[in-house]
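Removed from the display is one protein chain of the complex; every other protein chain stays in position.
Going in written order, the chains are labelled A, B and C, and every chain counts its residues from 1.
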Amino acid sequence: MATTQTESEADAATEVGSVELEVFRYVPEEDDEPRFESYTVDAEEGTTVLDALIEIRDTEDASLTVRHSCRMARCGSDALYINGKQRLACNTLVKEVGEPVKVEPLPRFDVIRDLVVDMEGFYDRMEAVEPWFQPSHEPETGEEFLQSPENRKNIDTVLDCIWCGACTSSCSPAGTDDRFKGPAALAKAYRFYKDEREGEEARKNRLRLLEDAHGIYRCHTQFNCTEVCPKGISPTEAIMEMSRDATKQKLAFWRR
Amino acid sequence: MSKDTRVETYSRGLIEDPSRWKDWMGGMWAFYLHRFTGLVLSFYLVMHLFVLSTGYWMGHETYTEVMQAIAAPKVIHVMELGLFAAFVFHALNGTRIVLFDMMRGLEIQEQLFYLSVALSFAIVVASAPFFLLG
Amino acid sequence: MWLLQRVTGVGLIFLLGFHFAVQHFIVGATNVTAANTVDRITYGLIEGDHVIPVTIDMSAVMYQASALLLLAFSVFHGMYGVHNIVVEQNPGEKIERLSRYFFTVLSVVLLIQGVLIFYAFFAP
Partner (left out) sequence: MHSHEVIVVGAGGAGLRAAIAAHEEGADVALVTKLHPVRSHTGAAEGGINAALKDEDDWEDHAYDTVKGSDYIGDQDAIEAMTEDAPSEVVRLENMGMAFSRDEDGRMAQRAFGGLSFPRTTYASDKTGHMLLHTLYEQVMKRGITVYDEYYVTRAVKEDGECHGVVAVDIQTGRVEGFQAGATIFATGGVGEVFSHTTNAVSCTGDGMSIAYRAGVPMEDMEFVQFHPTTLPSTGILITEGCRGEGGILYNSEGERFMFERGYAPNDGELASRDVVSRAELTEVEEGRGFEDGCVHLDLTHFGEEKIEERLAQILELARDFEDVDPVTEPIPVKPGQHYIMGGIACDSHGATELPGMYAVGEAACVSVHGANRLGGNALLELVVFGKRSGRHAAENHLTNTSKSAVEDVVAEEQSRVEELKDRSGGEHQSEIRADVQEAMTEHVNVFRSEEGLEEALEIVRDARERYESVNVHDTSDTFNTDLVQALELRSIIDCAEAITLGALERDESRGAHWRYEHQERDDENWLKHTLVYPGDDGPRVEYEDVEIKKYEPKVRSY
């Protein structure tokens, strides 16, 4: 908006004026059904959705509940559904999403209260892919596994996952099928799958773990996960590569 | 989602999902269109074989009569065009998916979707006369 | 299975495309009679005297193969696809198994029915 108004650019740089937010509210002791509440806050150029929510909580309505911690898109606490898309409230500017700002908890997750969702199922999924290092051999004392810079670079993006749940919330198969691990967990699996320090055997085991009827093949390349990831990870790509490899491996069964 | 949660949670249910169709991005439309056309084609397959089976169970005469009768109303032609459209989209989008399986075109997935829609549209429009006149 | 779904899918693009071409571009849906069906299945003779006036006289074996492959591929691709939709709702082991049986049986029935139809018009 501000970019077209050349004249008042200096003023626009600091003041955006009052902004209206529509916030999903649900307090189990008080509400049978969720409701939307409207709030108005004063926003500046750099005001994020999280800033606005904190402002509401501190000055207007102390009962508004939202998880947040680091404010710098690292802890992954505040993934929310903001104007039709899963985003981190802390790095989403109020002015970039348009008014009114509609804030909801992550879709496909159950709501504990207000904007706080139940993450247990998500954590279970993450844990189900055995997301821990399974090295090719036990290292001797002081022995360091070697890894080429190229290999390290290949997993750089997936390593950045902050477990915010945005992708899993955006994925329809993950929504209907609890046993489908969902994009975050599969990207996590991929992080180890591609790590050359793990060796061939571990790679095969990882694929075996993932390819049951509710495994990697449930991915329908909706690309929602890729679109919403605040860290620019493409779980779709990771899943495609693993399913391709798994198929190749199966096709070559007679060679073994 | 999980059974061992400490608190009672509120499930917004699956109804949420399609109700957000306004927010869908390209990939999501591709998925639902693909699924919908797939279901249509599968259903047609079953019905098609059922109709054709008259040729075995009731003889060639009846078969010809049934086929002619079904094809007579104009509305059937429009529906057949629809079926063809379903097939064309399903085929083109299927090609798009197979490309992904081969790790190609992941970065331009949304453009590929629009391309498959546009191509489907073009093919269907170009073929329409055959269905509506023939 | 996942791979098979891909392979049949790609195959169907051609098979079903051919089928549509024959039925709607050359013969025309209104002109289907037992006689020309017999022609096609028995002799591989496609007479386009209605919509596009071409006559294709292909090898009978080729046509027969294409028809039977079309049958097999479409039944598999369609039924497995629908079964997958069921599985994806995570309905539980029991329903999943039932769905598998149901679609397997349905596929077999459809295949048999298809072959019988084929047989009905195969009259050399």
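Criterion: a contact is a pair of C-beta atoms (placed from the backbone, for glycine too) under 8 Å apart; a residue touches a chain by one contact, two chains touch by 3 or more.
As the structure is a computational prediction, the values presented were derived from the model and not from experiment.
With respect to the full assembly, the chain omitted from this view is in touch with A, B. Interface note: of A:Val23, A:Ala43 or A:Met119, the residue touching the hidden chain in the full complex is A:Met119. Summary of contacts with the chain left out: across A:Lys85, A:Lys102 or A:Arg152, the touching residue is A:Arg152.
Not every partner is drawn; the one left out touches subunit A at residues 27-30, 46, 57-59, 62-63, 65-77, 91, 112-114, 116, 119, 123, 127, 130-133, 135, 139, 141-149, 152-153, 155-156, 159-160, 162-163, 192, 195, 197.
As for the chain not pictured, it touches subunit B at residues 6-7.
Basically, only the chains that are shown with their structure count from here on.
A comparison of the A-C and A-B interfaces places the larger number of contacting C-beta pairs at A-B. Separating the centre of subunit B from that of subunit C, both taken as means of CA atoms, is a distance of 16 Å. The distance from the centre of subunit A to the centre of subunit B, with each centre set as the mean of the Cα atoms, comes to 31 Å. Under the contact definition stated at the top, the residues of subunit B that touch 2 or more other chains are 97, 101. For subunit A, the set of residues touching two or more other chains reads 176, 178, 243.
Partner subunit C is touched in their complex by these residues of subunit B: 35, 38-39, 41-42, 45-46, 49-50, 52-53, 55-56, 60-61, 63-64, 67-68, 71-72, 76-77, 80, 84, 87, 91, 94-95, 97-98, 101, 127, 130-131, 133-134.
Interface of subunit C with subunit A (complex): residues 2-3, 87-90, 96. Of all the residues in subunit A, the ones that touch subunit C in their complex are 173, 176-180, 213-214, 217-218, 243, 247, 250-251.
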